[in-house]
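Heads up, one of the protein chains got dropped from this complex, but the rest are sitting where they should.
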Amino acid sequence: MSVDRAFYNAAERNRFGLLEILFWLCPIAAFFLFPTSLSFATHVLIMALFAMSLGLILSFAGIVTLGHAAFFGLGAYVTALLSLAGYQEPITATFLGGAAAAVLALVIGPLLLRLTGLPLMMVTLALGAVMFEAANKLGWLTGGENGLGDLRYQPVFGIFRWSIYGQTAYFYTLAWLFVLFLLTRSLVASPFGLALQGIRENPLRMNLIGAPVTGHLVRVYTISAFIAGIAGALSAQATGFVGLDVLSVDLSINALVMLVLGGVGNIYGGLVGGALYIVLRNLASDWNPYHWMFVIGAFLVVVVLLGQNGVIGIVERLTSLISGQRKETSP
Amino acid sequence: MSKRFRTHLVAGALAVAGALASLSGVAAQTVKVGVIGQFTGPYALAGKQLRESIDAYVAQYGTKSGSQTIEFVYKDIGGSNPALAKSLAEQLIVKDGVSILTGFFLSPEAAAVAPVINETKTPSVLSVAASPPLLKMSPWFVRAGQNLWQPAIIQADFAADNGKKRAYIAVADYAPGHDVQEAFTKRFKERGGEIVAADRIPLNTVDFAAFAERIANAKPDIVATFLPNGAPAIGFFNALAARGVTKTAMIIGIAETDDPDLPSYNDNIIGVYTSIFYAGGLTNPENVALKKVMAEKFGANHAIGVNNVSPYDGIRLIYRMVEVQKGKFDPDAAMTAVKGFSWNSPSGPKQIDPDTREMIHNIYVRQVQKVDGKLTNVLVKTYEKVGVPKL
Partner (left out) sequence: MDYLVSSLTFIAIYGVSYGMVIFLISIGLVITMGLMRVINLAHGAFAAIGGYLCTALVSSYKLNFYLAVVVATLSVAVLSLIVERGIYRQIYRKSELDQVLLTIGLAFITVASLNFLFGPNVVPSQLPATLSGTVELLGRDVQMYRLFVVAVGLAVVVALWAIFNWTMFGAGLRAAVDNPSMAQAAGIDVSRLFTLAFALGSGLAALGGAVGYGMLPLEPLYPFKYLIIIMIVVALSGFGNMRSAAAISIAVGVVDTAGRYFFPTYGAFIIYVFVILYLLAQIEGSPLRRKS
């Protein structure tokens, strides 16, 4: 399931296809079908958004990082601290969470993105670990292990209040997800997006034709960090709590697993994979503890060995098989 | 969100899920209890113990309390994820219609859930979470286990009672470690002791030799410690033994050498003390009965740990809450029923402090010794009716 083969992506067509419209009807349907599971559904949306942010740099610019939780966590902590400091207007608070993450990416990106492969993975992993340890140490600011709790935000647009039934959080998150998805979708199809894919395929050649390779990479890294920061901020707002786990290495690795589960190279990969991972994980909770690890491990192995690009790849293969057969059988 | 607005919004949704709603209305004689546990991930042992305790309690006392039937609904957190704990609590209350919550292994999980239970008035029994400030976060919390200050105070008392003067504190660098450091320091100084140094050991430490060396250099006569069970505690005690500190100073921990963990240690752990609310060797009838049912259900070699006992006590509290119910679940009545409640638990006499909802109970000092060729936590001293001190 190398990235090259999975190069198909829906965003290249400018108009929304039927499948895409159906896809976006799912979260709306979920609201009516599962009215009592909205806080969980919100968690699903947030993870999908986070996986999508990773997909943007991984699928379209070839940046493999093991430290993306740093941005998620920074966004979450900034939004939480704003609330505790008395700044509780939700939309700007979310935005500031994302902006803080973007600033961090802008600062570390220019140096970081000159690395590739294993060194890049190690440096991002180490940076993520430093952020985690720092948050643990700065207990006076972050609450350390105890976290920051009981965060409150004003009603969205002054009308929609936050409650444990989670309608507000759900639609608020869904709105951010959709807007950021549109941004990602147009970004990928833009000349800038094409330049990124060129860098992914052959950075040397891109450099020779005069493309600012590191500059492009820093730009997309910053945008991705912004989205990840928004996801973290939404998590702080939806749950009213921020703990050290928002910076954990597990979260970075889980995002990678989600993305692959969905499919690399497609903007829907993170969305599908993130949602699927969290839902399956929740369904699996009645199992024997380690069965889940076994299943997800086996899935990763099978996906790579069969060369299938995640769930999206499998679905595509199936649909092309079916349509192919139709062609053969039709007169 | 205003009541009316909420009703409007939910009404539309409920029209679709109408069947679901009517179902939950029928079963009025059943009280559902939501169990939020660590059933997978790095703390899965605690989740397993939680489940064992519930199974054992149900095997002993059935599922009925008073006129009502109790039904448990399990949810897994699977690691350190307080935000997920909160989302699960909401799901349990809103979707599954639970009236009581229990579980809560890590304190941040409980902290994250506090606003939810305040809004929904859901009595919640903390089966393990031991962070001191938790009970102030919600009037609906009640503690079934210990407040970390309790064992830390007894560490200091036991050291002082044995004439120790120079203490070295070595705790893991996270909030529970800090709590132990704070309580021990205060009490040991009050008792006339001196703190020669205090180290906060980073949780990512692999080789503990550097800390053993620092401790040996300071020549303390007692080392008070608190580290997470498993690899960190084992690594630390091995390093202390290798450096000879176990021979020159009293070592006193809290839960590190708990019975289920003890087989992971070598003989160099012999002599180490721990201060905690349970000792396997207790001979009260409740403990004998618990051991019997655990052995029947989980095999003769099953070792009962502290993370079995406090969840078990938590179930006792839940049965008490349900016992007083008449008809529709009344959360206020449930809380009133447990405040000041006292009973005999496998870990000795228990009482819930009516004001703070903390446990007033015995704290036992145990020492690892070799009995019949097997490492055993031997009860050395009982400190009776330990409440939560003001620090």
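In this document, chain identifiers A and B correspond to the written order of the chains, with residue numbering beginning at 1 in each.
In this text, contacts are C-beta pairs under 8 Å (C-beta built on N, C-alpha and C of every residue); 3 or more make two chains touch, one makes a residue touch a chain.
In this text, all values refer to a predicted model and were calculated from it rather than measured experimentally.
The residue touching the chain not shown here, chosen from A:141, A:179, A:283 or A:304, is A:304.
Among B:30, B:118 or B:264, only B:264 touches the chain left out of the display.
Touch with the chain omitted from the figure is made, among B:211, B:312 or B:329, by B:211.
Touching the omitted chain from subunit B are residues 42, 44-45, 48, 173, 199-207, 209-211, 213-214, 217, 230-231, 234-235, 238, 241-242, 244, 260-261, 263-266, 268. Listed for subunit A, the residues touching the missing chain in the whole complex are 1-3, 58, 64, 111-112, 114-119, 121-123, 125-127, 129-130, 133-134, 136-137, 199, 202-205, 207, 213-214, 249, 253, 256-257, 260, 264, 289-291, 293-294, 296-301, 303-305.
Just so it is clear, only the chains that are shown with their structure count from here on.
Within the complex formed with subunit B, the residues of subunit A that make contact are 31-37, 39-40, 42-43, 129, 133, 136-137, 139, 144-147, 149-150, 161-168, 235, 238-246, 248, 250, 281, 284-286, 289-290, 292-293.
Interface residues of subunit B, counted against subunit A in their complex, comprise 1-2, 5-6, 9-10, 12-14, 16-17, 20, 39-41, 44, 47-48, 74-76, 78-84, 86-88, 90-91, 93-95, 107-108, 111-112, 114-116, 119-120, 131, 133, 137, 173-176, 178, 202-204.
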